[in-house]
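Only a single protein chain was left out; the remaining protein chains are all shown in position.
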Amino acid sequence: MYVVRRAVQAVITLLGVSLISFSLLYIFPGDPAEFILSIRYGYEPSAEDVARLREELGLNRPLVTQYLDWLSRALRGDFGMSWTEPKAVMPLILERAQASAELFLATFLISIFFAFVLGILSSIYRDRWIDHLTRMFSMLGISIPSFWLGLVLIWIFSVNFHLLPAFGCCGIKHLVLPVLTWSFSFMAIKTRFIRASVIEELSKEYIVTARSKGLAESAVVLRHALRNALIPIVTYLSMSVSHLIVGSIMVEVVFSWEGLGTLLVKSVFERDFPVVQALVFLSGVVMISVNLVVDLLYTVIDPRVKYGE
Amino acid sequence: MLKVENLVVRFKSRVGVVRAVDGVNFDVVSGERFVFVGESGSGKTVLAMALVRLLPNNATVTGRVIFDGVDLLKLSEKEMRKVRNCKIAYIPQNQASLNPLMKVGYQCAEPLVEQGLERGRIMRKVSELLEFFGIGHRFKDYPHKLSGGMRQRALLVMGLSREPEMIIADEPTKGLDAVKREQVVEAFQKLGRRTLMVITHDLPFAEKVADRIAVMYCGKIVEISPAREFFDCPLHPYSKGLLESLPERGMNPIKGFQPSLVNLPEGCRFRERCDLSTARCAEEPPLLEVDGSLVRCWLYADEMC
Partner (left out) sequence: MVSELRQGQGRRVSGFGGFSGFSRFSANHKMVFTGGGIILCILILSCLAPIAGDPCSVNMDERLSPPSFKHPFGTDQLGRDMLSRVLHGGRVSLIVAITISLLSMVVGCFVGAVSGYFGGVVDDVIGRIVDVFMSIPEIVLNIAMVGVFCAVYGVSTFIVIFAVVFTNWVGYARLMRGMVLSLKEREFVLCAKAIGAGEWYILFRHIIPNAAGPLIVLATLNIGNVIMTIASLGFLGLGIQPPIPEWGQILNSGKNYITTAPWISFFPGLFIALSVLGFNILGEGLNAES
C-alpha cells in the first residue's frame, strides 16, 4: 500500500539523516573528549581528565552502540548538554525557536499573499507590463543575496533616515526590515512557481470548455485554472521549508535576530557540537515529516489518485 | 440562422503566416443538421472555434459571421460571452475537455449558475438532462470515472443546459469505438430539431446524422451537398476519394499527402492528388452550383444548373 511504502521510505531517510548528524562529531580526527576539555578550560587537558571524560561520555564503547544510544535519545528529544552553555540542548533550541517562528510567520504570510497576487496577475496578463515587471522582480529576488539586501536596507532606513532599528528583537518596528529583506527573496521564488503553474493550467483543454460556457474570464482563471493549480502550488509551498531555513539563517545573522539561525552559526563558532548535531537532525526531521504529510495529503486531495496506488 | 461570409483565420507562426481557414462561405438554416467533413488539418476545428471566438490570441479572424442578424466578430468580448452557451453552444472534442478536478454535475451546472437561477432549479435541470442522456448517476462523479462516450454526453449536457438556438459539436466521436459511436448518434437524435453544426472526420457517423454535408480541404470548402446525394454520388474528386477510402467501400486511400498550409500549390489545392486534373486546374476554381449542390471543381464548369 502506498501509505506504508511511503512511511517506510520516510523512516529510512530519517535514519540516514540521523547517521549524518551523528557522524558530524566523529568525522574529524582527534579525540572529542580532548577537544571538549580544551574548549572548556582553554588549555591542554591532562590524560586522566581526558580518560575520565571519555568514560563519562561513553566514548569508549563501539561506534555502533554510541550511534544507537544517540539515536534513541535523539528520538526522544534529548540531545544532551550543550558544551558551552550550562543548559541542555533541547531547551536551548526551544527558546530560540520562538523568535524564529515569529519572523517566519510574518514573512510567510506577507510573501504568500503577494506571491499569489503577482503570480496570478502575471499569468492572466501574460507578456504585458505586469508580467515583465513580475518576472524581473523574481529574477532579482533570486539573484540578490539577502544578506546584502539586508545591509542595504539597514543603511537606508537605519543609518540614513533613522526610521527603523537595525537589530534587536521583539516588536513590530524590529520586524519590518528583516521581514522585508527575507520576503523579497522568498516571494521571488514562490511567484515564479505560482505563475508557471497557473499558466500551465490555462493552457489545458478544459479551459476552452470553460470559456465556451460563457463564463467571465475571472471565473475561468479563479474557479478553474487557479483551483486546479492549487494542488501543485500548495504542495510546493509546503516543501519550501528548506528555502525557509536557508533564508532564515542569513537574515537572522544580518539583523542579529536571536533565533535558530543565529544559534546554528554561534554554535558552530563556539564548537558547541551537540547543538549543531541537534539542529542538523531536527531540520532533517522537519523536512521529512512535511514531505511525508504532503505526499499523503496529495492522495486525499487529488481525486484522480487512488488511495491504494 | 447562421451566415458566414468570407471567413479567414490566420495564425502567426515561426514559419510565417498560416491561413488555416481561407475564405469560407456558407449558410446554416434553422433546424438543419449541417456537417463539416474533412481530414485532420483541413481547418474544420479552427473554423468551429472561430465562429464562437474561442481561438487563442495569435489567431486573426476576418470576415463576417452573422447570427440572427448580428455579426459576431464585431461584438465586444463581454457581449460575445452572452452569446456563448446561451445562444450558440460549442461542444469541444472529448479528450481533456472536462475539468478533472470538478465533479461532473457541477461542471454541467455552471452555465446555469452564470445565468443566475436558484440552486434547486439548477440541480433539477441538470439531473434531468443527465438522466435524459443516460448518465444521471454520474452527477457526483469526477470525469476520470466516466468513459469516453459518457464524457461526450456530459459535454452535450453542458452545452444544452441553457437551451441554445444552435449547437456546434466538434468531433463528437473522436476516439470512440463503434458501439459508443451509436450511443452518440442516439444522443444526437434526441436533440430533436435544434440547429446543429457538426465537425467530424467520421463519415459513417456523418451519414447517420447529417442533412447537409460540407467538405473542407486545406482551409477551403470544396463541396456542399445534401447528405443523401453526397453519400450516393459525391461530386468533388476529393469527396469521392474520401468515401472510397472507407473500409465499407473498398478502403482505397487517396494517393499523396495533404500539402502543407505554408506551401500551398498554385490553383486547385487538390490538383496533385487528383486523377482527373487538367491544365485548367492551375487556376483556382470558384464554387460552382450544380443541381442544388456547390462544388469547387472545373469539371463542372461546363454544366448548366
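Per-chain residue numbering starts at 1, and chain names A and B are given in the order in which the chains are listed.
The rule we apply is simple: a contact is a pair of C-beta atoms (placed from the backbone, for glycine too) under 8 Å apart; a residue touches a chain by one contact, two chains touch by 3 or more.
Just so we're clear, the structure is a prediction, and the values are computed from it rather than from any experiment.
Colleague: Thinking of the complex as a whole, which visible chains are touched by the chain that is not shown?
Modeller: By the stated touch criterion, the chain not on view contacts A.
Colleague: Please identify, in ascending order, the residues of subunit A that touch the omitted chain?
Modeller: Per the touch rule, subunit A residues meeting the hidden chain are 9, 12-14, 16-17, 19-20, 24-25, 27-30, 35, 139-140, 142-145, 147-149, 151-152, 154-155, 159, 189-190, 192-193, 196, 232, 235-236, 239, 241-242, 245-246, 249-250, 253-254, 264-265, 267-269, 271, 273, 276-277, 279-280, 283-284, 287-288, 291, 294-295, 298, 305.
To be clear about the criterion, only the chains that are shown with their structure count from here on.
Colleague: Just how far, in Å, is the C-alpha centre of subunit B from the one of subunit A?
Modeller: For subunit A versus subunit B, the centre distance works out to 54 Å.
Colleague: List the residues on subunit B that touch subunit A in their complex, please.
Modeller: So the residues of subunit B touching subunit A come out as 49, 52, 54, 77, 81-86, 89-93, 95-102, 110-111, 114, 142, 144, 155, 158-159.
Colleague: Going by the contact rule set out above, which residues of subunit A touch subunit B in the complex?
Modeller: Residue positions touching the partner: 204-206, 208-217, 219, 224, 227-228, 231, 302-304.
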